[in-house]
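Apart from one protein chain that is not included, each protein chain of the complex appears where it belongs.
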Amino acid sequence: MDATLIGAIIHAILVASTPLVFAGLGALIQERAGVLNLGIEGLMIVGALAGFVVALSGQPLALSVVAAAGAGAALALIFAILVLRLEANPVATGLALTLFGLGVAALFGAQYVGASAPPVKAWSIPVLSDIPVLGRALFAHDPLVYGSVLLAIMLWWFLNKTRGGLILRAVGEDHDAAHAMGFSVIGVRFLAICLGGAMAGVGGAYLTLVQTPMFVEGMTAGRGWIALALVVFAAWRPLRVLLGAYLFGSVTILQLHSQALGISIAAQWLSMLPYLATVVALVVISARGVQGTSAPASLGKTFRVSR
Amino acid sequence: MKGFGTKAVALAAALVLAACSDNEQASAPEGSSDRVKAGFIYVGPVSDGGWTYEHNQGRLAVEAAFGDKVETTFVESVSEGPDAERVLSQMANDGADIIFTTSFGFMNPTVKVAEQFPNVKFEHATGFKRADNLATYSSRFYEGRHVLGLIAGQMTKTNTIGYIASFPIPEVVRGINAAYLAAKSVNPDVQFKIIWVSTWFDPGKEADAAKALIDQGADILMQHTDSPAAMQIAEQRGIFAFGQASDMAAHGPNAQLTSIIDDWAPYYIERVGAVIDGTWSSSDTWGGFNTGMVALAPYGAAVPDDVKAMAEEARIAISEGRLHPFTGPVNKQDGSPWLAAGETADDGTLLGMDFYVEGIEGSLPSGQ
Partner (left out) sequence: MLRFEPRAEVKWHHEWLAVAVALGLTAATVSAIFVLLGLDPASSLHRIVIRPLSSEYGISEWIAKATPLIIIGVALSLGFRAGVWNIGAEGQLVVGGLTGGAVALALYGISGWFVLPLVLLGGVLGGMVWASIPALFKVRFNASEILVSLMLTYVAILLLSVMVHGPLRDPDGFNFPESRLLHDAARLPRLFDAGRGHVGFIFALVFAVLGTWIVKRWHLGFSMKVSGLAPKAAEFAGYSRAHTVWIALLIGGALSGLAGVIEVTGNIGQLVPNISPSYGFTAIIVAFLARLHPLAVVPAGLLVALSYIAGEAAQLSLGIPGAMTQVFQGLLLFFLLGAAILVNYRLRWGGPH
């Protein structure tokens, strides 16, 4: 395998992983606030449609991303009202949100069959992108790839280094104690859900803006579920979401390349590899007893003001 | 964002209007008319831009051709598992006169429901079980693949063709073999790289496969999956590709060399017409270029005139029955002889094809 091919593979891995990074971080911020939202797939697909519609009308990338984030946040708001205000069961509500989101996106997206948006231009970082092999692999991407890495770092910083992050974690770990300290548990969770929805929306939009600039119903093809699994894999830590997404993306891309190189194994066995690799990696990490691998203590529990 | 808001409202309004116009004939009193009612069962959404989309175009063509004399209904995204039988029965109960089931996986449910409703005509696409009131139909897409192979073999500079495949069913294997034999006949050095993505429809994964093939040296892509993702990637990377099921030029104006188009309209019009006339009878149709069921999109600007001429010649020869894409001598991948010189493949072997021909690398996931 020559160096150019390796560079191209790394480039493809980053592109394939980026939607998972955004969606995974979107799930993570909600879960750190104690909210389990299984509706990520639905949030992604409405983001994918909204971003695409705006891009198709010739608007700049930034506006498409804002639209995707807005659509994701708006759909997430339905979830927030149901779960936080009406105390609906979050697991079932999340699944219903997925159904609803897929339906809404399909309904309004049907008219875009056959439309192609112009692809997003890469932003090659000066100097760095001139490094042989790695330059093209790592530093000649569209802005959203850099954005996803930046978002992971910012989220890490927010959660661990800021007062806001401390409050958010407190709400997720022990909502009664957080309430007793005077924090608005419901308010924090509303914010986290909407922010998370926005991130998942951008994750979906990455598909329709960069990876395959078109919209077809159901095109998220289960990525929302993988994103949810990655949060568990990452033990609820932002930088590990990045790592998990790249691991999953690597195995996906490498199995495709191994086929093109002529490996003689039934394709379905190869297609299982990303899922198996994730399980194996999780088992190894968990078996080593790496500290802090447990979920936020209040995850998925309904908060009621004691009365 | 204001513009976007108004657009959304306009869009919603358009949608409501569209749905209304669709409903006019659907809400007409049932059973009261002597109109022939044709039902369609789709495996995907009508907006998939590929397989199901083309079947739905065929349905619309039936409406256009017969106007008031027919009424059509459809159910989309019917899973090929346990749900198919129920949807079929409901459709028959609802007074359908003829029902088209448009995916292989609907075969046994169609057989069963056809037994229960002897007065309803059934038409199953791509299957092989028939009855007095159950006909089968399919297209010889491999004829189109032959022409694609000829073009690809002559136009590749790297001698590497990338092929994105879905599942190792005979139809897909047949397409690979037909394209390979044709490409090989005009370019002995040609090589096929094949990636099986284990899905019919996942634009992201299809795009990843397309990139992998290009990065490994392919300069022309073929696909047997449903989304135009590979076409988009080809356009972005400045190489060529062939579309699948529909004309995909919108996704790759420079990249598309041509596209195999599934044109179900002539068949659907003929068969619904036969029900109207009372001349319908069960049959097995496997139509190719000659029936218009397989068509090619206009050749791309990049196709040189001599290649175009050769492709057209092949298309016409196949259409007139002078050329068969599987003509011997052809050996199987393991070197054992399959077709002797001048011998052409029989339909039975083609229908169940589960082997690669000699020269293709890699092994078939389900092959022996």
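The letters A and B name the chains in turn, as written, and every chain counts its residues from 1.
We take it that contacts are C-beta pairs under 8 Å (C-beta built on N, C-alpha and C of every residue); 3 or more make two chains touch, one makes a residue touch a chain.
This structure is a prediction, so every number in the text was calculated from the model and none was measured.
One of B:G81, B:G278 or B:G342 touches the chain omitted from the figure, and that residue is B:G81. Here one chain is not drawn; of A:L20, A:L43, A:V66 or A:L102, the residue touching it is A:L102.
Panel shows chain A; residues 78, 82, 86-89, 91-93, 95-97, 99-104, 106-107, 110, 217, 222, 225, 228-229, 232-233, 266, 268-269, 271-272, 275-276, 278-279, 282-283, 286-287, 289, 293, 295, 307 of it touch the chain omitted from the view. Against the chain not displayed here, chain B makes contact via residues 16, 19-20, 22-23, 25-27, 30, 39, 45-46, 73-83, 85-87, 89-91, 93-94, 104-105, 107-108, 128, 167-170, 198, 351-354, 365-366.
Simple rule for what comes next: only the chains that are shown with their structure count from here on.
Chain centres here are Cα means. That of chain A falls 34 Å from that of chain B.
Against chain A, the residues of chain B that register as touching in their complex are 1, 3-4, 7-8, 11-12, 14-15, 45-49, 53, 162, 168, 193-199, 201-209, 211-213, 215-216, 218, 227-229, 232-233, 236, 246, 250-251, 361-363, 365-366.
Touching chain B in their complex are the following residues of chain A: 5, 8-9, 12, 16, 19, 53-54, 57, 63, 66-67, 70, 106-111, 113-116, 119, 207, 211-214, 216-219, 221, 223, 252-253, 256-257, 259-264, 266-268, 271.
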